[in-house]
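So the structure is just underneath, and the comments pick up after that.
Removed: one protein chain of the complex. Kept in place: all other protein chains.
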Amino acid sequence: MSILNKVGEALTEVRNKTPLVHHITNYVTVNDCANIVLALGGSPVMADDEKEVEDMVAIASALVINIGTLNSRTVNSMILAGKKANKLKIPVILDPVGVGATAYRTEIAKKLIEEIKFSVIRGNISEIKNIAGIKSNTKGVDAEEVTEEKNLVIKEKKILGETLSEELGAVIAITGEVDSISFENQTYFVANGHKTLSKVTGTGCMCTSLIGCFCGANDDYFLGTLAGILSMGIAGEIAHEKTKDLGTSSFRVALIDSISKLDAKIIMERSKINCEI
Amino acid sequence: MSILNKVGEALTEVRNKTPLVHHITNYVTVNDCANIVLALGGSPVMADDEKEVEDMVAIASALVINIGTLNSRTVNSMILAGKKANKLKIPVILDPVGVGATAYRTEIAKKLIEEIKFSVIRGNISEIKNIAGIKSNTKGVDAEEVTEEKNLVIKEKKILGETLSEELGAVIAITGEVDSISFENQTYFVANGHKTLSKVTGTGCMCTSLIGCFCGANDDYFLGTLAGILSMGIAGEIAHEKTKDLGTSSFRVALIDSISKLDAKIIMERSKINCEI
Partner (left out) sequence: MSILNKVGEALTEVRNKTPLVHHITNYVTVNDCANIVLALGGSPVMADDEKEVEDMVAIASALVINIGTLNSRTVNSMILAGKKANKLKIPVILDPVGVGATAYRTEIAKKLIEEIKFSVIRGNISEIKNIAGIKSNTKGVDAEEVTEEKNLVIKEKKILGETLSEELGAVIAITGEVDSISFENQTYFVANGHKTLSKVTGTGCMCTSLIGCFCGANDDYFLGTLAGILSMGIAGEIAHEKTKDLGTSSFRVALIDSISKLDAKIIMERSKINCEI
């Protein structure tokens, strides 16, 4: 079966299994994350008190940890939930939002990776470099380095992703104009997406939540990560086509709409994997 | 006057009195709750620090307590605000989101009910069963049991709602495909709504906020609860008609739009109360 057929089937699995995706996430984009999980066919739950996160993750199919609005109260909850998920073989997905922007974020991301075995880590190039211990210029939480020539970026993403994947045993996804998804010594490149995605807050967080849904419904996390990133990129393209010049908020509505209308046929027709850049 | 006429008048009262509805609620759906309160004609305020909740509730017309993202910091605020509201005869409405999913939620819901006299409790069948001390399978926060035959469900909702209402002295609303609203030995059934409501996060929370508005403008909390649930169901139907196949995010926009355009005539024409199922 082709990889795109598998992605289509993974979507069907999400819709059939309605995986419960437990999020410990930020308060900025949490509503969009919940709605995009529902739109894809999953079931979101957001709970972050240390008194209940272990119970909650125990009934979940996946755990998403997002450090967008990191605070002392929830760090311990993240660790408790992550460890419990590890014990129960529930996949844990990390979105290291803004790591590198402050010493605290860098320290906490490091701590999370030490204490929890992640199945997937998704970030932009600057965040993933930071996780890998490579210095990078981060400006806020949305930054991407765009200093290098495109082919170099592609090559760098492959090396960075695969090296970090080997080191951590996790799927590493680096999103940007071209997304890379690496596991061990394999890397997919995805060229879907639209630049308006960067004008709506939380498209990265939402992408991570989609990955959570796919990984909650299928044990192949490499496939699940690819499926999540393809879904987001394709939805961005459709949203742009539907809303053209209406503005960024109409785009955002159409983005979640498109996820709710996504099917295997659309994935098959629109996916741009491994294409020549 | 017919009950539907009374609901129509209750809406007019909300619009004339602009009740201030104080919420101590979760950070996932809080924005939609605030916007739907404004759309109906109320005025929302969200404040959760224990240093100010008593002052805030003292100027409010109703208090909504929603445990969606329960945490140790706000539990005490909920109790302080609830007790103050009781003292001032301000109605308190409980949305026991996800109770039963974790031991912590069950414990806190129990504690809230012991310490605060609620005017209304709204939940799905699994949440209300849990409040009543009946075991139920809850999966996350959005679950509904759908194992039984429909007539049995109706009958069970009536018995459960009326028994719990007698015990707690509160209006008990059990929402689902058919909603029931019970007070003492009386139960209304509402068959309005649309299945897409379950594909948008927070439609339960928003429904509870609407109940808060109605109860803040009119002392008849049985009527207020019925009015809130009818409003949500009707808005869901209109939203579906307006957005058809656009997707779940367009539906969500149309849902709040419909509340802002709701009037007595629409309520009269569309309400399905006590109809044969």
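Here the chain labels run A and B in written order, and each chain numbers its own residues starting at 1.
Keep this in mind: a contact is a pair of C-beta atoms (placed from the backbone, for glycine too) under 8 Å apart; a residue touches a chain by one contact, two chains touch by 3 or more.
These figures come from a predicted structure and were not determined experimentally.
Student: Just name the one of B:34, B:70 or B:153 that touches the chain not displayed here.
Tutor: Of the candidates B:34, B:70 or B:153, B:34 is in touch with the missing chain.
Student: Looking at the whole complex, which of B:48, B:95 or B:179 touches the chain that is not displayed?
Tutor: That would be B:48, which touches the missing chain.
Student: By the contact criterion defined above, which parts of chain B meet the unshown chain? Give residue numbers in ascending order.
Tutor: Residues touching the hidden chain, for chain B, are 20, 27, 30-31, 34-35, 38-39, 43-49, 51-52, 55-56, 59-60, 73, 252-261.
Student: For chain A, which positions touch the chain that isn't shown here?
Tutor: Touching the missing chain: residues 26-29, 31-32, 68-73, 98, 101-105, 139-142, 199-202, 245-250, 252-253.
The criterion applied here is as follows: only the chains that are shown with their structure count from here on.
Student: Any idea how many Å lie between the Cα centroids of chain A and chain B?
Tutor: Each chain's C-alpha centroid was found; their separation is 33 Å.
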